[in-house]
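The structure's right below; bear with me while I get my questions together.
One protein chain is absent from this view; the other protein chains keep their places.
Coming up: subunit A.
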Amino acid sequence: MSDLSSINEQMRSLLARTARGRSEFEDLVVVPVFAVVVALIFGMLVMLATGVDIATIGKSFVALAKGSLGSVNALSETLTAAIPLVLAGLGLGLGFRAGLFNIGAEGQVLLGGTAAVIFGFTFHSLPFAVLMPLSLLAGAIVGGLYAAIAGALKAATGAHEVITTIMLNLISFKLLDYLLRQPYIQKEGRADPISKSVPDAAQLPRLLDWLDPNLRLHAGLFVMLAAVVLVWWILFRSKIGFAFRASGENPHAARYAGMKSGLVIVAAMGTAGALAGLAGASQVLGVLGRASPGFSADIGFDAIAVALLGRSHPLGILFAGILFGGLEAGGRQMQVDAGVSIDLIAIIQALIIVFIAAPLLVRAIFPWGFARKSKGGSEV
């Protein structure tokens, strides 16, 4: 029947993948790249303004590049710093997709990491193949449960997650102090709050120590890559991820479609917290070897920036996390080589976020990078 074949023809054309719109590409790639470039330039201007001479500025940017990319050690440091940032950033990005602005990654990193340490030394007699994965899991579970508190509060009472997660952060700082002084947890013979060490069998093995024993890159790298794939699968392939995204984009329509907002909120917060907990666990099991006050070193806050820069997309977050890891590693080198304060790195990171948040500003600075605004209608 010709009628049938014309219907088939119609269906085939409906199913042809259209090329990604130019404006989508601009939003996902061009804006972030330009934001980074502008931020670096502004960083330079800040240095000029604070009286640093041109030669030193040049030297610092060389050091920044060298410290992040210039050697095997630099690359190892960059990736090591990126691991927890990407893990926690994935959790935050997933939350953003579900419409949740979770500020609590810092606390979830701290408690997740501490749980991993405690689990590790408690079951120190278990073999590596069991103990290491279970310690990671302990971190993920505790991080997830801690975040789920904020989720449950929101679902039950409508309490805004920004407020509750900030409060939960403060609580976690104090709780950690308290825990680290408990005889069961505190390192024997120490008066300051510091935990017992993670046994070897719980540690994430170093990957490059056969090259040079000082290279710190550890097996958390694989955890990170697996998490990127997993979060991508959750968001874009799974049923629960579909509900996350629908609830984030239009909660009203999600309710009409039969999605339970309370469930979605708690599940999304829990998943986000689990990833942050995993970030904490991989940091203590792979780098630090024990828990101490503030061991998270603002990973949970930097990860917010990573998630924003990565546009809440798992791949974007991977690249953004590596970039921030590189800035951190390079920043240390910069401090050593050029004597420039590492605070400059914080300024550059902050500027990146400002420019990411203000795509119009970026468009105005780099008009030639974008199709003429009026051409496409879809950005309206």
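Here is the rule we use: a residue touches a chain if its C-beta (ideal position, glycine included) is under 8 Å from a C-beta of that chain, and two chains touch if they have at least 3 such contacts; residues count from 1.
The criterion applied here is as follows: contacts and distances are computed from a predicted model.
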Note to self: Suppose you had to identify the omitted chain by its UniProt name; would it be "ABC transporter ATP-binding protein", "Tryptophan synthase beta chain", "Gluconate 2-dehydrogenase subunit 3 family protein" or "Acetyl-coenzyme A carboxylase carboxyl transferase subunit alpha"?
What the structure shows: "ABC transporter ATP-binding protein"
Checklist line | Touching the absent chain when the full complex is considered, from A:V62, A:I240, A:A297 or A:L315 | finding: A:I240
Margin query: In the whole complex, not just what's shown, which of A:R216, A:K260 or A:R363 touches the removed chain?
Written below: A:K260
Note to self: Which parts of subunit A face the unshown chain closely enough to count as touching?
What the structure shows: 7, 10-11, 13-18, 21, 233, 237-240, 242, 245-246, 249-250, 252-260, 374-378, 380
